[in-house]
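After the structure tokens below, expect a handful of questions from me.
The complex appears here without one of its protein chains, the remainder shown in place.
Labels A and B are assigned to the chains in the order they are written; within every chain, residues are numbered from 1.
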Amino acid sequence: MLDEPIRILIAALICWLNFMTVDLIFKLPHSGGVSGATAIAREVEKGGGNLNGGYMMGNIVSSPDASAGTLLASCGVYCAGLPGGLFAALLVYIGNRICYDPGYAGTTGCITATFIVYGAVQSGWFAASDFIAGMVIAILTIQGLSSVHASRLIARLWKVRCRFIPEDKP
Amino acid sequence: MIAIYVCAGIAVYAAIRVILERNTMRKLPFLNVVSFAVTGIIALLLPHPITIAAAAAYFVGSTLESNAIASAWSGGIKK
Partner (left out) sequence: MIACSALVLIGMAAAILHRDPFDKLISLSILIAGIFPFIVDRGYLDVAAATALIAPLSTIFILMVCRRENT
């Protein structure tokens, strides 16, 4: 096994890729799911950020999405192995229903993260606690450092995603 | 096991950023980081299967609360 700080940083990168991919696939930067997300998006845009990035940041705050799913999946695998991760996915699904969220980003992100974390722990390279710390670092880079730069980064990734999966956009 | 110290440090950093931010709506992403970090701390303190339920309940509750604050703020101004 590698040294602990390196393991946490690599786990952070894996968690970041997981939740960004799932969120972009579920069209989170397209529009606000609930009214609170739209309010946050407008404020981020007023501060100089990008509106689509703001929508995604607002959606992360207002409803359990893939970032929450990944975090709870790592906690589940840490506490109780693979069944723990799937139990966490069930709890995320219930949370999505409580918050009136119309999508399934959280549950999907949780299930994919459960398998990724379980596989990483079984392979012997990582410990489950690395993924918990890694996920917190990943969400810090998106929400906790600078909303302007983060929203612009999300907008650029959203444009790439729109080019790859062309569909009828209003 | 430095994972729990990482989460604790990030929680304190995000809490300080919440105070220093002037705009009310832009505080909410930092509050979300605090929730993530505290959920991580809860899970790392006590590795027991019921801890997953407590951590998930705290996280969903905190998300619901942030959503309520955001929609109340936006709904109040429009009227």
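Please note the rule applied: a residue touches a chain if its C-beta (ideal position, glycine included) is under 8 Å from a C-beta of that chain, and two chains touch if they have at least 3 such contacts.
Keep in mind the model is a prediction, meaning the values are calculated, not measured.
Participant: Considering the complete complex, which visible chains touch the unshown chain?
Facilitator: Result for the missing chain's touching partners among shown chains: B.
Participant: Hey, which chain B residues sit against the chain that's not shown?
Facilitator: Interface with the chain not displayed, on the chain B side: 8-9, 11-12, 15-16, 18-19, 24, 27-28, 31, 34-35, 38, 41-42, 45-46, 48, 50-51, 53-54, 57-58, 61-62, 64-66, 68-69, 72-73, 75-76, 79.
By our rule, only the chains that are shown with their structure count from here on.
Participant: Return the distance between the CA-based centres of chain A and chain B, expressed in whole Å.
Facilitator: That gives a centre separation of 14 Å.
Participant: For the complex, which residues does chain B have touching chain A?
Facilitator: Residues 1-4, 6-7, 10, 13-14, 17, 23, 25-26, 28-33, 36-37, 39-40, 43-44, 47-49, 51-53, 55-57, 59-60, 63-64, 66-71, 73-75 of chain B touch chain A in their complex.
Participant: Could you pull out which chain A residues touch chain B in their complex?
Facilitator: Residues in contact with chain B: 4-5, 8, 34-40, 42-44, 47, 57-58, 60-64, 67-68, 71-72, 74-76, 78-80, 84, 87-88, 91-92, 94-95, 98-99, 129-130, 132-133, 135-137, 139-140, 143-144, 147.
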